[in-house]
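Structure, as structure tokens:
As you look at this complex, bear in mind that one protein chain is not there, while each of the others sits in place.
Chain IDs A, B and C follow the sequence of writing; residue 1 opens each chain.
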Amino acid sequence: MSDEYFPTVTKIEFKGPKSKDPLSFKHYNPDEIILGKPMREWLRFSVCFWHTFVGGGGADPFGSPTYIRDWEGDLQGMDLALRRIDVAFEFFTKLGVDYYCFHDVDVSPEGANIDESFANLDAVTDYMLEKQKETGVKLLWSTQNLFSNPRYMNGGMTNPDLQVFCYAAAQIQKIMDVNHKLQGENHVFWGGREGYQSLLNTKIKLECDHMAAMYTMVVDYGKRKGYTAQFLLEPKPREPSKHQYDYDAQTTIAFLHEYGLKDHFKLNIEPNHTTLAGHEAVHDIVVASEYGMLGSIDSNTGDTLLGWDTDNFPMDLAQTTAVMAVVLEQGGLGTGGLNFDCKVRRESVDPVDLFIGHIGAMDTYALGLRKAAKMKEHGVLKSMLTERYLSWSTHPLGAKIEKSEATLEECVEYAKSQGEPKKISGKQELFEMIRNGYIYG
Amino acid sequence: MSDEYFPTVTKIEFKGPKSKDPLSFKHYNPDEIILGKPMREWLRFSVCFWHTFVGGGGADPFGSPTYIRDWEGDLQGMDLALRRIDVAFEFFTKLGVDYYCFHDVDVSPEGANIDESFANLDAVTDYMLEKQKETGVKLLWSTQNLFSNPRYMNGGMTNPDLQVFCYAAAQIQKIMDVNHKLQGENHVFWGGREGYQSLLNTKIKLECDHMAAMYTMVVDYGKRKGYTAQFLLEPKPREPSKHQYDYDAQTTIAFLHEYGLKDHFKLNIEPNHTTLAGHEAVHDIVVASEYGMLGSIDSNTGDTLLGWDTDNFPMDLAQTTAVMAVVLEQGGLGTGGLNFDCKVRRESVDPVDLFIGHIGAMDTYALGLRKAAKMKEHGVLKSMLTERYLSWSTHPLGAKIEKSEATLEECVEYAKSQGEPKKISGKQELFEMIRNGYIYG
Amino acid sequence: MSDEYFPTVTKIEFKGPKSKDPLSFKHYNPDEIILGKPMREWLRFSVCFWHTFVGGGGADPFGSPTYIRDWEGDLQGMDLALRRIDVAFEFFTKLGVDYYCFHDVDVSPEGANIDESFANLDAVTDYMLEKQKETGVKLLWSTQNLFSNPRYMNGGMTNPDLQVFCYAAAQIQKIMDVNHKLQGENHVFWGGREGYQSLLNTKIKLECDHMAAMYTMVVDYGKRKGYTAQFLLEPKPREPSKHQYDYDAQTTIAFLHEYGLKDHFKLNIEPNHTTLAGHEAVHDIVVASEYGMLGSIDSNTGDTLLGWDTDNFPMDLAQTTAVMAVVLEQGGLGTGGLNFDCKVRRESVDPVDLFIGHIGAMDTYALGLRKAAKMKEHGVLKSMLTERYLSWSTHPLGAKIEKSEATLEECVEYAKSQGEPKKISGKQELFEMIRNGYIYG
Partner (left out) sequence: MSDEYFPTVTKIEFKGPKSKDPLSFKHYNPDEIILGKPMREWLRFSVCFWHTFVGGGGADPFGSPTYIRDWEGDLQGMDLALRRIDVAFEFFTKLGVDYYCFHDVDVSPEGANIDESFANLDAVTDYMLEKQKETGVKLLWSTQNLFSNPRYMNGGMTNPDLQVFCYAAAQIQKIMDVNHKLQGENHVFWGGREGYQSLLNTKIKLECDHMAAMYTMVVDYGKRKGYTAQFLLEPKPREPSKHQYDYDAQTTIAFLHEYGLKDHFKLNIEPNHTTLAGHEAVHDIVVASEYGMLGSIDSNTGDTLLGWDTDNFPMDLAQTTAVMAVVLEQGGLGTGGLNFDCKVRRESVDPVDLFIGHIGAMDTYALGLRKAAKMKEHGVLKSMLTERYLSWSTHPLGAKIEKSEATLEECVEYAKSQGEPKKISGKQELFEMIRNGYIYG
């Protein structure tokens, strides 16, 4: 067919675990019911526009772009932008994902001034709306790019120059309007340049005050306009900044508390950012979930030995199982999803590699869902965990302490009455053995 | 003199920068006035009891103790404890520090049960009070050790076993009482085992709820008893736990916000913990100070290439200058101080090495104070910094935004009226050159 | 039975993948034939004496020992040493491993002087020889501990003090003799203190010259005595030293080349050390194997986010499969084996946790062997790899270059004749997808 950009690829089908066809799902069977919901609803997979259709073409700090996409031909400007939309929706549809995500500048070219840029964005997103209707693919989230253009080199919302701050405001307002038009379910803020390169030339608190002021205006604007997309902050410790203010989940929560914004935001957690912050991959997902702040997940993986964000496709079943266990525990991701903020390696230059990467990752997540669901059904690990904290629920003093009704003196009295506590094994190896039985069994 | 434990060392004197005597200060001249205050008041140096007089005797995970201190002879139990007090106060006095710090179990042996342990602690601290009066040396802070005894292997305040939690309460109550007796100026909580080894066997939020409940009781107890010592939390990201809940300054602040405890605590920041959390050494000091939460400093240094806490004596002038610049900026440390949570290397087995380490560190800090004071007096770096943010204070919209009185629309309008912002150099190299002129000039 | 130390544990049996019994093997079936050899011969499992029966009792830098082993009672000195031998051989036998490893000081107490220490070692190892004969359990390797005793705080073979160097020589000679008596198949050197804490007080090359001189004498001594155990060096980058001279596989190979020792040593690789050196877990195993230097493996795992050696039991199937793929490729480990240089977590205080940890790890390795064998049989990944380098074997210039018979000019001529090379996809995602099919399929 003349208007196909992946002519050798047909819709990816579920063919079961024995399939040897790389272009098939072995584990992801979208409509199969797991714990009462179809897999597609638990997983809510999303493809990201930037790495998949724009990216730097595989450029890295030491090398030029490596991908040359036939479909781009000699197209430029709006023509190229619209072509990419066609390619993207063909890709979403053939892959069988229900959602996608984008930055403003991913989908439309910047013009000579703000008004031109916005006009371009309007035109392209009108076309995206058409394609959404045509295909049924929905917008998981939109976001603004406040880091690539040189004007943002010293920050967007935290720029020392008021004028740049206002420029950022303009971009934010515009993409919020676009999000509303496209019925996006969430809107993300990631502050790659909201941080510092050197403490010497930086006023941290002043910059955070400004960032908070922006968010306050954003919340106000959304309310006034009746917008419903969930706001999400995405933590990352560094890169491109030496230090980013949204370092990790808890730092970001501290910020929201400090400035009275906590009720208006949730978090979009990316495990690769979590490991860069020095935590285990699922740590921030667990923490955010337990404190009711887990909004969505950027479902990629990194390399714990490299000091930068590699955005690999997730291929580690232990990790995807751990993520899905949290998602099951909180009853799903709500309006959030699992967005593949992943890129094929720059050496993976064949367009089909885009499918291979996503299929491999979707299968690893789908299998993780199956494993996590079985764990949950059996409840063995959960029982062991409950057992471990049993003294708190079985002795009345436990409840009293938890309700902040006890005094230090009461605790001391109890301690003195009991003598030396027993040493109770933490049983980590047993937990691991049993978990492995589920994952690899 | 028969009762001296460092007979070859006399009181360390200031001999000026040309002195070649290792047992003299080249830069620390306690009563010299710098920016209106004596050096000793800016610096408020403190020696820690644990590394200096107890420690593991230089043991590490691969080696037995290396230090054999003659003064310990064959002493044991209370005899040994009291001997160490004599040694310590001789050391404090000869070194010329005004403060010291200790954990309960550093100074007194545990008994067969709580009551015996507390009786020991009472007796030793009575003697310490005498020595304080005799020498004028004061208690910067006390703290409880809830990590060394095997009963705390699964945590103290966050232990899954209610009984251990209560045992911790008993230790805390007791050391608070002791602190009050000794007129300690602060009281520190460091939660080395308040964290997890494995997410599999841990309920993070439940454990943090319990920790918060303890602090709530602690605050209440202190209020009821009229205690005035400032409570301090000391962040550390890990070690001994794989993950510690008080990961860094901002994580700890998030915790305090979450549980309504923020007004009752400040932070005790240790730069070596800060680098382990992935931040530049002074980052947490700066952040804590700017948000009004910097209470005290553990003035050691670490090794950014080693993944554990080395507690080296600070010998890097650039770092001590940066710390003192923050201290000067906030007008001093209040009731806090610069506590040397440092240990001589395990190969530095001579008792005189204890003096060398401290003198070297005190001089590096004293010189850092001199450099920072000169920077502050000249004001060049500060002017450059003010200049950088000038647009915010010179345009009325800046103030409006900062007061949360502006709308997104006003910002957008301003942005559109101005066109593309100028690209303003961040001048990091110039800031560094000028700073170097002060530090090395 | 009165002389059992693990009375509740009987011989661990293979019960297949559906078994829920923690004290059974789900995957390790010792006599099952895989690719022509019984599993036990491919795996050659070994238990280490130090972590399992001595260790620091679970002590860490912030905590006292946590394990209290009933079997130790109040025993001391030689009585305790001999008791541990009984416990160990009961453990080896019940677990069903064929090998064990030890340091001299693990098994026998140091005496008042060298001669007493050696007499103790003779007595205990005589008893170990009896137990070996009785049980059929064999010695995989012995080693000398040149790092725990304070005399070695500044190094053993690299100590600035000649006297300490000679003391190390004495320990080495003795344990070589003991190894010979016990028919050990290998002898390991791990130099935890052969490195530096500070460049300021260290002469690196002089220290390495001394270390090489020791190895030269060791090789000579072994030859003269007709000893046949394979010498192995075990790299580690740091800890306890800030920098260890045997940083990683290639650094150690450089040392062996430099001093003409390469033919007399192979390497004992520990993946946890490899990740501490900044490499992927199996990197050093692959490198050592490809250069014919892989002698044995310390089959534990670490935590890539912690900066110290955690010696966890290996529980990651992807890693064990990757290791076993290398072992299969080189046709087995020869005289080497998979030694569990692992310890239960210090919170895992129940003796049965020792079994759980080992069983979990053995099953993870056994399943890794099964997966790697299937990969090898199918040959899919290997074919893809061969295909990738095909240009070298299909064009005559390739062979000429590989035989060092080509000139730069010939290469240039070929390049000019061919024009711009094709960009060939590295297909990393496809390799990962197919590997995952084997591991998780």
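Definition applied: a contact is a pair of C-beta atoms (placed from the backbone, for glycine too) under 8 Å apart; a residue touches a chain by one contact, two chains touch by 3 or more.
Remember, predicted model here, so these are calculated numbers, not experimental data.
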item	value
Sole contact to the chain not displayed, among C:Lys20, C:Lys37, C:His378 or C:His395	C:His395
From A:Gly63, A:Gly260, A:Gly292 or A:Gly331, residue that would touch the chain that is not displayed	A:Gly63
Candidates C:Lys15, C:Lys94 or C:Arg151 - the one touching the absent chain	C:Arg151
Chain not shown, touching residues in chain A	56, 58, 60-66, 147-150, 152-154, 192-193, 197-198, 238-240, 242, 276, 303, 305-308, 345-347, 349
Positions on chain B where the hidden chain makes contact	17, 20, 22, 26, 66, 68, 275, 278-280, 304-305, 313, 315-318, 344-345, 347-350, 353, 356-357, 359-360, 363-364, 367, 423-430, 432-434, 436-437, 439-441
Absent chain, residues of chain C that touch it	113-115, 150-151, 153-154, 160-167, 169-170, 172-173, 197-201, 203-206, 209-210, 213, 216-218, 220-221, 237-238, 242-243, 247-248, 250-251, 253-255, 257-258, 276-280, 282-283, 286-287, 290-291, 322, 381, 384-385, 388-389, 391-392, 395, 397-398, 401-402, 404, 406-409, 411-412, 414-416, 418-424, 426-428, 431-432, 435
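As a working rule, only the chains that are shown with their structure count from here on.
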item	value
Homomeric contact chain A-chain C: same or different residue positions, threshold half	same
Chain A-chain C separation of Cα centroids, rounded to whole Å	39
Length of the line joining the C-alpha centres of chain A and chain B, rounded to whole Å	36
Touching two or more other chains - residue numbers and ranges from chain B	150, 153-154, 197-198, 238, 242, 276
